[in-house]
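Structure provided below as structure tokens; questions to follow.
Note that this is a trimmed complex: some chains were dropped, and none of the rest were shifted.
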Amino acid sequence: MSNYVCVCVDLCDRPKNTNVRVSLPVVCFVWQTAMVILFGVFIRYNAESDVRWREFRRTNNISSDIENDFYFRYPSFQDVHVMVFVGFGFLMTFLKRYSFGAVGFNFLIAAFGLQWALLMQGWFSSLDTDGKIKIGVENLINADFCVAGCLIAYGAVLGKVSPVQLLVLTLFGITLYAVEEYIILSILHARDAGGSMVIHTFGAYYGLAISWMLYRPNLEQSSRLQGSVYHSDVFAMIGTLFLWMFWPSFNSALTDHGDGQHRAVINTYLSLASTVLTSVAVSSLFQKQGKLDMVHIQNATLAGGVAVGTAAEFMLMPYGSLIVGFFCGIISTLGYIYLTPFLEKHLKIQDTCGVHNLHAMPGVIGGVVGAITAAAATETVYGKEGLINTFDFDGDFKGTTPSRQGGMQAAALCVALVFGIGGGIFVGCILRLPIWGDPADEDCFDDQFYWELPEDEESVEPVLEYNNHTIRNKNVYVSNLYLICETKQLCFVSNTFLYFQ
Amino acid sequence: MSNYVCVCVDLCDRPKNTNVRVSLPVVCFVWQTAMVILFGVFIRYNAESDVRWREFRRTNNISSDIENDFYFRYPSFQDVHVMVFVGFGFLMTFLKRYSFGAVGFNFLIAAFGLQWALLMQGWFSSLDTDGKIKIGVENLINADFCVAGCLIAYGAVLGKVSPVQLLVLTLFGITLYAVEEYIILSILHARDAGGSMVIHTFGAYYGLAISWMLYRPNLEQSSRLQGSVYHSDVFAMIGTLFLWMFWPSFNSALTDHGDGQHRAVINTYLSLASTVLTSVAVSSLFQKQGKLDMVHIQNATLAGGVAVGTAAEFMLMPYGSLIVGFFCGIISTLGYIYLTPFLEKHLKIQDTCGVHNLHAMPGVIGGVVGAITAAAATETVYGKEGLINTFDFDGDFKGTTPSRQGGMQAAALCVALVFGIGGGIFVGCILRLPIWGDPADEDCFDDQFYWELPEDEESVEPVLEYNNHTIRNKNVYVSNLYLICETKQLCFVSNTFLYFQ
């Protein structure tokens, strides 16, 4: 006689509706149309990208086309561009079933964000006397930087929000960034070449605050998907390496021509190299058998680049960069081991990518290092002219002293923190509205709700659960048939088998 | 009693022979030998890459080594190089079992094509008075551009042709390209910075015409392989992103030093950003549940870069670029949804990668936008000097008016179309000869015919088909055992099981 083992696929009733067929197209079309109109009203080419450049050259006595800012900054711009789209995008593909969302939504919000950033930053920084924003390669880099802040925030909420929520997060994030950046760079006159404060501290706390507001008490129902598989970890290493390699370009993209860019590259290069060794050391030390953890290699190795962001253009000295990287590698790796679980358990902050360890802490360290090195700057080291050029003690800020500059740097760090946390709480409230199509707690980290997936590899679901009692009395001794099917085919094999017990 | 279920692997008799062991090596050796001889006769270094550069500098009163064209164009060249080899190569890895062919044959034909392109383009454009072609970084970029046209054509026939056919396609494609480019740029004096017409329109229609000539009525027999799997879609995103990020370098690589390159970058950057949002919107709008389709994200998001190719160096204005991208994203995505199935069903054009949507339509749009913006150019916007410089109204073309230039641009678009379609039909006829080792209709999109595959993951074949009648009378109720084995192991399990019924 045959027994039939009922294959019960327990599809929980899903109270949440992830259908974004109306909201996503509407938001995209409305915002892109708004961009066209606002660009039509406000945005024009600057002197170096306008057809009147030759005139400008003659007027300003510029001897050659090669002096166009384009040739100083374009290679760095492209590296930053790669970091934003491939670096951040692929770093987040580590989840086993959220690679489409990682790289695809990263693409979407970056493409939207950079347009909005050109406008917001333009209104604050590049507004010409004729009421137009004049853009060139420097503005493109700034827009990419601004977007990076929002992508960091995305890392904290990865897999738990809908694309519409991400667009809202980006719209507000860019806006807050532009205001915060204006206060820090123009009003406080702080220096922040690689954005330790402006980008990383702000972006990370913005994302963490949103994640706190969107706390999901039952997220462990998605725990089967909250991990990596072998090849998704290799994909993530593509992101890690492009971030790591191009970080010197990130920190030097907007620094002074000549020695400013040159020095920022050297400092960042060294800090990053140092971080790799201490991350590996701590990762090995805290694991059974001394095995390395891919999460640390993918993330903590980058902390040195974040932490050297503010001071990269200063006379930090090569050994200074190594020291910054040394400690950041340790702190960031320990953060992944101890702090992320603590934050989730006790502070109800669920931080998917561990941005607190990779961006928040190193960002704050970077701000502090920047304040100290600025305050400690002396004419002996910098020379009279070097001091003025490096810290831009000119115009309204003529005569500022290094110690005062150090204070301003510290104040800037506070501004970044306040904007990040405050802005995140505010935007988090908005994102809690039940209209954005976010997934239920048991459906997080799963591409199938927002993406058409290829047919033959569907989402990882427990298809078959073994009913112990049915088989106990047969000539069958099954100890533990627990089958999670990855492919339809496997299921059928098992079905067949069980039928004829 | 045991029943033996016959495991019948239905290997269809294959009338076509995919063995290229003679033809592929012969073609490679003959052509590479020809390249060596022709390079020996014709190709030399130009003044800026020759050891006499210092002399040249003094003679021409060039103040610094940094004025060598190398420093203006090398970063863009490397970006274009990445687009050609990684961009196009990985974009085509989306098929589940044709990744080796996508990235490997892309590599092969690009490496061959760029040598032939240096010669062909050299004969038409860089031939010196001494009968030698003098090459420098600009020629390398031009060769990469030329190759891009053939790689676009490859996209239309991906998975359906043999490597020998691809080499023939490339040999003729490069030749046609060089003639077409000469007519468009030198005779008609049209401008086409990013090659909307010269590269994309020509390349796409060339490939589509070939695909039409090679129509396979029974291609649905390969339909099990004509789709993606989860990780092959992630690989394809590597291609998409590198194309997307570096497209500004593509469109600016050969434009004027200074503002020309600077402006082309800005226009392309903005057009691409805009395309992403409208592609996402349309993709979501036309799918059940508002889910996004990876095919659209991988392809349609790039249409804006194609369409802004011709006009990128003009004073298109930032909002103009956004508008071009806006509509191209919509049109390209709709093309994937409606036009590709239509072309296959009614016009017998099987377009594997949808190059009609990504290159043909946006290329034509780019040509039209170029013609309109050229015709509409005024001295108010460009200035007298700017108008002459931008459109190169000099030498034989002194005194050309913008409206006449617009006409020439439109004529150029027609030339590209005629060369693409005509050339494709001609080359398609050649490729129909039964000597090239192309696969049978049921063997398309399968790497196993041209590549040694790793042992443990062989091609996806139905290995075991369930014989309902054999088991019907046993104590076994098998409802639907349909097993497609991906790994040998799985087969063995099933075999074993079935034996002892």
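In this document, chain identifiers A and B correspond to the written order of the chains, with residue numbering beginning at 1 in each.
The working rule: contacts are C-beta pairs under 8 Å (C-beta built on N, C-alpha and C of every residue); 3 or more make two chains touch, one makes a residue touch a chain.
Keep in mind it's a predicted model, so treat the numbers as computed, not measured.
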Homomeric complex, total chain copies (2 given): 3
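Simple rule for what comes next: only the chains that are shown with their structure count from here on.
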Rigid-body rotation angle, chain B and chain A, from Cα fit (steps of 5°): 120
Whole-Å gap between the CA centroids of chain A and chain B: 31
Contact footprint of chain A on chain B as seen in their complex: 63-64, 66-67, 71-72, 75-76, 79, 96, 227-234, 237-238, 241-242, 244-246, 248-249, 257-259, 261-263, 265-266, 269-270, 272-274, 276-278, 280-282, 284-285, 287-294, 297, 301, 315, 317-319, 322-323, 326, 381-383, 385-386, 389-390, 474-486, 490, 493-494, 497, 501
Chain A - residues contacting chain B, complex: 1-2, 4, 18-25, 28-29, 31-33, 35-37, 39-40, 43-45, 48-55, 57, 63-66, 68-71, 74-75, 78, 81-82, 85-86, 89-90, 93, 97, 99-100, 103-104, 107-108, 111-112, 114-115, 135-137, 140, 163, 231, 235, 238, 437, 449-457, 487, 489-490, 492-493, 495-497, 499-500
